[in-house]
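Only one protein chain is missing from this complex, and each of the others stays in its spot.
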Amino acid sequence: MKSKSVQTLKGIILIISLSLLILIILAFLLSNEPLKTLNAIFLGPFSNLYFFGNTINSMIPLIFGGLGILVALRCGLMNLGGEGQIYAGGLATTLVALKFMPLGYISIVIGLLVGFIVAALISGLSGVFKVKWNTSELITTYLVSAVFIFITNYLISSPFKDPQTNLIATRKLQYMLHTILNPSLLTTGIFYAIIAVIIINHYLNNSRLGYANRLVGYNKEFARYGGISINKTYMIAMLVSGGLHGLAGGFAIVGTYGSAIKSFSGGMGWNSIAISLIALNNPLGIIPAAFFFAWINQGTLIAMQSTNITSDITLIVQSCILFLTTSVVLLGDNK
Amino acid sequence: MELPAIEVVHVSKFYKDESIIANDDLTLKFNKGEITCIAGENGAGKSTLMKIIFGMETPSKGEIFVNGKKVEITHPLIAQALGIGMVHQKFKLFNNLSISENVSLGVELKKHFFFLDNLKTLRKVQELINSHNIQLQADTKIKDLSTGEKQLVEILKMLYRNADILIFDEPTAVLTEQEAQQLFATMRELKAQNKCVIVITHKVQEILDIADIVSIMRKGKLIGTYKRSELNGKTLSDLIMGEEVKSINVEKKHINYSQLKPVISFKDVCIYRENQEKPLLYNINFNTHPGEIIGFCGVSGNGMGILEAVLGGMMPISSGHIYLKGEEITNLSPDKLRSNGLAFVPADRYQYGSAANATLAENLIINHRDRLKKMNEFAKPLIDKYNINGMPSQKMKTLSGGNIQKAIVAREIENMKDYIILSNPTWGMDLAATAYIHSQILELKEKGASIILLSSNVDEVLLLSDTIDVVTGGEIKKSFKSSKKLNKLLIGEYMLGRKS
Partner (left out) sequence: MSSIINNILNILTPILLIATGALITDKAGSLNIALEGLVTISALFSIIGASISHSILIGTIFGIISAMILSYILSTLTSKLKANIFITGLATNLLATGICSIITFSIYGTRGLVTFKNLVQIHKIHLFTIDISLFFLLAILLLLITQVMLNNSALGLRIRACGEDPHALKSYGISRTKIKLISFMLSGFFCGIAGSYLSLNLGSYVPGISAGKGWIGLVVIYLAGSNIKYLIPAALAFAIAEAMSIYFQGITNLPPDIVLAIPSLFTLIVMVIVSIIIHNKNLIKR
């Protein structure tokens, strides 16, 4: 047992080192000043409190999204609709929080709640298709999400656009989460993210619903035979998965952006999948995995500001991480 | 004297730095024109030896000679090229392809470089079929064949590749008595054609029926090689087990169970299919009673699996009623049935009976989810009581097949209220484990449980049941009360639908 976890750990280290190596190679290929670029990518996030706070701050939606994927994966489901769920959940949070602005900070809570519900319903739709007609959730989550991305785009750019700004965005919230590491963008959201990790960890490992969730993921025929309702379990998993994505979007708004800006969530959904995989389906692993992603993303952003590199190299690094993290060979989990 | 077809000399196989010895210094000869049985309990190392010969495992030590020449068999392809063929326990056939496509796959006949020469292949395969007196059409799809016929296709596959050394791994595990007899006839014919036939088995009767030479293995070692004439049933099973076999004694009290209140009742249960085809189940009627073992037997594909699924709540019925102690339980979902005390050991212990990646404790607690918080405390006593060799936090897939089945039986007996369904409970298990499960079943009977036993193993049904129902074509064709006059062949005739 022990040797296997050591091997798994070795695998993770190998995956991370390989990804970093690819990043280094890319920097040398694509940058005029590769050393400066690499310095910015790797050390930039730690060079001052501002960058460091921003790095931690960008972990927040990734943690929520990663948890969302994890709940679905542990039930044997795939949620490829994270992008749309985060985006629509974020917009719903913004609109509701704007509506309830007179209530002060309560408006944030109501907004997040509605964001959770809206995103849960979006992924729940794929859940209904799956449960009623056995439609592959892999494809429907993606398609439903694609539809909602366009609808959200439309809502942000037309009916709810704030005429007073040049950005394509809604009006700004007056009440947002408190920042904790000025002048960086970091907010108290990070605490809520960590609490979410603890709750989901408890939910999956110690609750009856979590047990059903896991057992259906291990072997759904066995779960059904043992008296677990697969349809109910699937529905709950899809709702929770979507809801967590909604919170990812919602926290990005009430923490960082302050208003729903067009395409603010770009890439968060795909990153969530990678994070959940690096975390090896363990909720507690989401935190370090999200940190790793936040670090590379923030580093690339810093590098982009100071050198001539495009932030798209993170796409390549992320895809390499995705490739490597599902490797049974590297993680040593045979069979 | 003719050279042996295949000879293994001082072959050993270790796993994990010599800590597990699967084969310990084996030296064996297999001759042409003979049927050699390798006999032994599960885990005796028979299959490992055959995998070494077939190139699926490489030996840690030792040498192999084929027709007197030293060979290194590192891949099944090399084995095939040397004329070695193997019929696996689980058939490796493609249901949607025809017999000729299955037989020729990998060694296809082509024309114009690219196209398949279907006609020529069909002709060649049909000639092969005819030359072995087998009743098959080469263009039939595999899915339309019976289990016994599928096994014949496996043999054809080997013959098409010109195999001279034919290995059978537990070939009768899935066959009826009649199908087994037909297979033995084919084996004898192969023997007459001077092929070297090797059969892995733990069934004593089967060895006595077909073997010329018997090699007995126990715990990785070769105990000895005997001529058939030197052995009888008693000496053979003693040699295999290594000690006196405690065969269980089943005393059947002739109680008139029908006076008792029924536990499970089926009334005119039917499952229809689309477009007026033959129904999957038709007018199934029976009652089970406390302390009674009711045994169902049938050939696969005749409704046994469907009946099992209905009993477990995994499949809805089209018409009819099912009652539990007078209360209707028709088409209740598994979770409702569970709360009514359903206990059910399914035939497929890997697909339905357990979750390979979950822990032993997680597998054991599925019927008692209210006690999740103290999962390990729940699992511990069960593990001790049923002698399961495993830890609560151990992944199910790391347990042996026998221990997985023990865990399933333990879990289901613990959940039992009035009745238990056992489907092929000893399939693939050796004599010792089979005896253990049988003793558990009889203990339940003593306690007054109503037991429904579904099995393709007629011996088992005959041994244990008070009532025996033969299921053919989705119907109960014949119902017997247990008596000394009943025998395997008679039941087999009904199972195959030759008598009705």
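As written, the chain order gives the labels A and B, with residue 1 at the start of each chain.
Definition applied: a residue touches a chain if its C-beta (ideal position, glycine included) is under 8 Å from a C-beta of that chain, and two chains touch if they have at least 3 such contacts.
The shown structure was predicted, so the numbers you read here are calculated from the model rather than taken from an experiment.
From the set A:140, A:256 or A:297, the residue in touch with the chain omitted from the display is A:140, counting the whole complex. Contact with the omitted chain, checked across A:80, A:95, A:121 or A:173, is made by A:80.
Screening B:20, B:105, B:185 or B:255 against the full complex identifies B:105 as the residue touching the chain left out. Touching the chain that is not shown, out of A:24, A:284 or A:316: A:316 (per the contact rule at the top).
Listed residues A:129, A:211 or A:292: the one in touch with the omitted chain is A:129.
Although one chain is not shown, part of subunit A still touches it, namely residues 30, 78, 80, 129, 132-136, 138-140, 142-144, 146-147, 149-151, 153-154, 157-158, 270, 273, 277, 310, 312-316, 318-320, 322-330. Residues 76-77, 80, 86, 88, 92-97, 101, 105-106, 108, 110, 114-116, 118, 271, 273-274, 315-316 of subunit B touch the missing chain (whole complex, contact as defined above).
Note that in this section only the chains that are shown with their structure count from here on.
A straight line joining the Cα centres of subunit A and subunit B is 47 Å long. On subunit B, the positions that touch subunit A within their shared complex are 312, 314, 333-335, 337-339, 342, 344, 346, 351-358, 362, 366-367, 369-370, 372-373, 397. Of all the residues in subunit A, the ones that touch subunit B in their complex are 206-208, 211-212, 214-215, 218-219, 221-229, 335.
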